[in-house]
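All remarks here apply to the structure that follows.
All protein chains but one are shown at their positions in the complex.
Naming follows writing order (A and B), and every chain is counted from residue 1.
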Amino acid sequence: MKFVDEYRDGGAAHGLAEAIDREATRPWVIMEVCGGQTHSIVRHGIDEMLPLGVELVHGPGCPVCVTPLEMIDKAHAIAGQRGVVFCSFGDMLRVPGSHGDLLGRKAEGCDVRVVYSPLDAVDIAAKNPDRRVVFFAIGFETTAPANAMALRVARQRGLRNFSALVSHVLVPPAIEAILNGEGNRVQAFLGPGHVCAIMGTGEYEPIARRHRVPIVVTGFEPIDILQGVLLAVRQLERGDATVHVQYGRAVRAPGNLPAQRVISEVFEVCDRAWRGVGVIPASGLRLRDEYREHDAAEIFDVASLTVHEPEACISGEILMGKKRPRDCSAFGGACTPVSPLGATMVSSEGACAAYFAYGRHLPATDRRRLPIADGRSP
Amino acid sequence: MCLAVPGRIVAISRDDGLLTAKVDFGGVIKRACLEYVPDAAVGEYVIVHVGFALSRIDADEAARVFALLAEMNALEELERS
Partner (left out) sequence: MSADTVFGACPVPARGYDRVVMGHGSGGRLSADLLQQVFLPAFEGQVLAALEDQATVELSGTRMALTTDSFVVRPIFFPGGDIGTLAVNGTVNDLAVGGAVPRFLSAAFILEEGLPLEDLERVARSMRRACDAAGVVLVTGDTKVVDRGKADQLFITTTGVGAYPPFRPPVSIAAARAGDRVLVSGTLGDHGVAILSVREGLEFETTLESDTAPLTGLVQALLEAASGVRAMRDPTRGGLSSSLHELAAASHVGVHLEEASIPVRREVRAACEILGLDPLYVANEGKLMAVLAPEQAEAGLAALRRHPLGTNAAIVGTVVAEHPGVVTMRSVVGGERVVPMLAGEQLPRIC
């Protein structure tokens, strides 16, 4: 596949890993924000290729992990209502709520369907006028344009039986929250490539400046990620803190203007609770008033749900990079990919699932040892 | 989020009023909404996420990644010798 295969060249990857090894003179902690980047790192074993001192921390870049429990429970409650066709991206089907997941709901007889595109859910609504079709509109800014278009189309076609349960989250406030958090260890970011393809890079400049952290907007293939790490390491070694675009083939500084326009037409910024983390101000999107009749949260009366997060789950602290999965008492025992307690174990991008999958049994590979000046990562 | 894959536009049309493309992803053809990349032409590559083209691929920028790599290798050769 063009624009994919070239970025998976082993020789080039090896060369980049060696360059990182040569140029890093101290330990550094870099966070990749996007779940898709985490997936690529795990899938290609990129973590294992980095010198020991360069630590990649997985950030809260997976909507599966961060969708608040209350929202999941709302989704389950709506799916359980008579006449509802509940449509969702595949990612959300196994996320545990207070009582089971959407797959469990399906087993109980609810009409739960996986869709590839939000427009498919609109189609289902058009073809089933007697059913109430609800679409679980989750994701970061990358998915917002698609979800927005679906709502716009539904409204234009007068599909009153179509509604969306919206739980969009925004990246820049999350990055700020991480940097402002007590005990923050992150010194640089691999910025989210596709989010920036939509929103541009403007929002990240003030963050880089204010917190003095390099932000390298990175793609998703192994060469992209390794190059992103190298560029971040270079800035860290030099003491720079700028926004640099590695993923130039898809990202332009202004972003995608038509997409931004449609997002603003359908959504507005709001405060949003992040699972395990709490409310981050102005970190989410909700439907504008004009779209109220397509807002599933308004249409369906699913008030006063008691939410019950398993006590052992420390997903929140892991998402913010403060703790590692092995710090959790439930990791690998009560909490495994087959029986997850928290969202970070459900998603293949979730830090816990990633660690579980590739951390447990791998014998120590001969990774190059980095001379560490003070013996400890900051 | 953000699983988006590059593909080549092979045809453009209007489906139910929406600008739509048939995109060839390495041998598999799937439709994608082109409303967000309305200037993209047949033969160009776009990145597609959940059935929507989000960005055109800039071939020059794509090549730059490898130019940088080559530069790096050349430097390394110099350092070694």
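One rule holds for everything that comes next: a residue touches a chain if its C-beta (ideal position, glycine included) is under 8 Å from a C-beta of that chain, and two chains touch if they have at least 3 such contacts.
Here the structure is a predicted model, which is why all the values come from computation and not from measurement.
Novice: From the list A:Glu23, A:Asp120, A:Asp240 or A:Glu265, which touches the chain that is not on show?
Specialist: A:Asp120
Novice: Of the residues listed, A:Phe89, A:Phe189, A:Tyr247 or A:Trp274, which one is in contact with the missing chain?
Specialist: Within the whole complex, the residue contacting the unshown chain is A:Phe89.
Novice: If the hidden chain were put back, which of A:Ala13, A:Val54 or A:Leu69 would touch it?
Specialist: Of the listed residues, the one touching the omitted chain is A:Ala13.
Novice: For the chain not shown, which residue from B:Ile9, B:Cys33 or B:Val50 touches it across the whole complex?
Specialist: In the complete complex, the chain left out is touched by residue B:Val50.
Novice: Residue by residue, what part of chain B touches the chain that was omitted?
Specialist: 1-3, 5, 22, 25-30, 48-50
Novice: Since one chain isn't shown, list which residues of chain A touch it in the complete complex.
Specialist: That gives, for chain A, the contact residues 1, 4, 8-10, 13-14, 35-36, 39, 42-49, 62-64, 89-91, 93-94, 100, 103-104, 106-108, 113-116, 120, 139, 143, 222, 312, 326, 330-334, 336-339, 341, 347-349, 355-365.
Throughout what follows, only the chains that are shown with their structure count from here on.
Novice: So what's the Cα centroid distance for chain A and chain B, whole Å?
Specialist: Measuring from centre to centre gives 22 Å for this pair.
Novice: Considering the complex alone, what residue numbers of chain A touch chain B?
Specialist: Per the touch definition, chain A meets chain B at residues 1-4, 6-7, 12, 15-16, 18-19, 22, 34-36, 39, 61-63, 89, 116-120, 139-140, 142-143, 145-146, 149, 153, 192-195, 197-198, 220, 223-224, 227, 246, 248-252, 256, 258-259, 262.
Novice: If we count contacts the way the header does, which residues on chain B are in touch with chain A in the complex?
Specialist: Chain B residues touching chain A: 1-6, 8, 16, 18, 25-26, 33, 35-38, 45, 47, 49-52, 54-55, 57-59, 61-62, 64-66, 68-69, 72-73, 76.
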